[in-house]
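Other chains dropped; remaining ones untouched in position.
Chain IDs A and B follow the sequence of writing; residue 1 opens each chain.
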Amino acid sequence: MAVMNMIQAINSAHKVMMREDEDIVVFGEDVGYFGGVFRATEGLQKEFGKTRCFDAPISENGIAAVAVGMAAYGLKPVIEIQFADYIYPAYDQIVSEIAKMRYRTAAEWTMPMVIRSPYGGGIYGGQTHSQSPESLFTHIAGLKVVIPSNPYDAKGLLIAAIEDPDPVVFFEPKRIYNGPFDGHHDRPVQPWTKRAEAEVPEGHFTVPLGKANIVREGEALTVLAYGTMVHVALAAMEEAGIDAEVIDLRTLVPLDIEAIEQSVKKTGRCLIVHEAPRTSGFGAELSALVTERCFYHLEAPVERVTGWDTPYPHSYEWTYFPGPARIKKALDKVMAD
Amino acid sequence: MARSEKRPNRPALALHVPEPPARPGEKPDYSHIEVPAAGEAPRPDALCAAEETHPLTTHLVRVLDDNDDAVGPWDPRLSAEVLRKIYRDMVTVRVFDDRMYRAQRQGKTSFYMKCTGEEAIATSAAAAMHDEDIHFPTYRQQGLLVSRGYPLVKMMCQIYSNAGDHMKGRQLPIMYSDKEKGFFSISGNLATQYPQAVGWAMASAIKGDSRIAMGWIGDGATAEGDFHAALTFASVYQAPVILATVNNQWAISSFSGIAGAEQATFASRAVGYGIAGLRVDGNDALAVYAAVNWAAERARSNKGPTLIEFFTYRAEGHSTSDDPSGYRPKEAGEMWPLGDPVERLRRHLVKLDEWDEDREAALLEETSATVRAAQKEAEKLGVLSEQGDEGKETMFEDVYAEMPWHIAEQRDAALKEGE
């Protein structure tokens, strides 16, 4: 066991896997010598050489396309898109090629690869360093979508993603790279060191894809969250003194529907929390699923707490961010009747 | 928004919108096309500095001359056997195309695309590469499969989306794929395969392998961002890849000027990436062979990528959904100065005394018979128009390696739908 923050855990996952499997190649903008703008790939080029970890041209479509060719050859690319806000130029290759390859060829060609990208707000990153585009990928059949919320999961899920036979979009909540965030931006940042989830095995282990994590058991309502919002939701529940069950989804596709159903059927109430804009965000799918499957157990309509339907502003960041106050309001509503 | 009157003393700007030399009702006009004599282009060493090839990007590598002789330094000096193999493949492609076009017209399937007039390119390129090398084709390279001996019946099963289609009918007709034959899955999204080919080649280099890749694109599709990604990555990492641009001068109804051909050749794009570039008579099977062979040697020697423009003409419609008489003169194909690739190679073989009328008649008969037999066999496995819904549960497979719960639920629902 070692104590790791999320960056260290992600870095460690790369190293463990690259040592085990020499077909893994890592590339992306600035990931080589420098080790990435968030330093997630630090030391990889040194240890594994320039042909297994290297800088790519600033061409997200090219990075994704080249990964397709490499996967077709038999390698396993683990690529970094520097910020999720810059994934759109690669969208065609991801949606039209990577996601559909296994299907369109009836598994003659498959696309095992991981597309890592830091996402989410709360860092004064403005419109183009703050976005949460996960629902644009959950809509695309053929992709798995994974979002860790702590160092232990980050490493275990990333290893599972690398070992997965299908393409995985792996969004990393950059706000909590260095420590969890309770949503109170005016309080000092806590480092991961003090937390149990920062105890991470140094070697190989996995956290299985498709399995949610009940991070807090409770009877009064079910809270569904992922990434940074797991911590914000947990804190809000503590503060409200409510016996909430908080589920960290960890994988959005395929979803752990069983965990969700069981919980909501038990509590009869459900609150969904995410940073992405509300309209057609992943919360919509969660809300629809919960209602479809637990309607007769629901004592109140499912509530969504989300980012607003505006671009992510630079100032008024905390008006945009779904923080404790917004969660509290929704909680009052979902607990009302 | 009115024109700015701020500086009335300056000349008015004007937008240039490229227009092909002739539209329906006008006489086809090829006066803008320069056709250098065969044998004129110099042939630098395959391991030369990339710049040495750059004069060739505005020239045209041609081997077969007007007397049907093979001339000049690019003559690949192929044996009669190889020439006849290429010729046979070209004829097979043409017969196959005609047959499948008709099958579509008969309503047996939804769609078809011919490569009429461009047969030399894929068949000769395949002949010039090794069978272990991989192609990332677009949709007019059926000649690659034919050359590599892929069963025609399998191609037809794909076209019919029938029980013999190993892709389970998932793809539009002619979007073939065969891993065994080194033929990557064709995409309906233009240009995506071009940088993918570069990625495969990079992988081969990373692994210290010796196999190279060839990517294919049309003139129109060069405008996509993926074209630039391919050239950028190929140049930066000096990937062992051949990037072929098939300039058949049309992209559905848009002539190649809309992709930039008025101002520069497609081959000359190589200059700005510092890679080798060649412009080749695509209707000259020998020139095609020679160029691909040159580029393959270069790639295998770690000298990096080559961009090859094959200059040709799309002699027929874009696809079964297209009628070119709506946007270009009807006789445009016949008057095209580089001639028909099949005829040109036949005349060369005749000139070499390696072909004659009897052999021609025999080949045509044989090819027709082979294609007809294949069609019969394929149709036994079904045609799209008569497809029922047995096997429909397969529609839910292969989205992921393991079927997740939500797709399993959907499959179960679909199977109950008829009830």
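Just so it is clear, contacts are C-beta pairs under 8 Å (C-beta built on N, C-alpha and C of every residue); 3 or more make two chains touch, one makes a residue touch a chain.
Please read all numbers here as calculations on a predicted model, not as lab measurements.
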Quiz item: Beyond the single copies shown, what is the real count of each chain in the complex as a whole?
Solution: A x2, B x2
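Definition applied: only the chains that are shown with their structure count from here on.
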Quiz item: What is the distance, in whole Å, between the centres of chain A and chain B, each centre taken as the mean of its C-alpha atoms?
Solution: 41
Quiz prompt | Residues of chain B defined as touching chain A within the complex | solution = 134, 136, 166-168, 170-171, 175, 177-179, 184-185, 187-189, 192, 194-207, 213, 225-226, 228-230, 232-233, 236, 397-401, 404-407
Quiz prompt | Touch list for chain A against partner chain B, complex | solution = 25, 51-52, 56-57, 59, 61-62, 65-70, 72-75, 89, 92-93, 96-97, 101-110, 141-142, 144, 164-166, 210, 253-255, 257
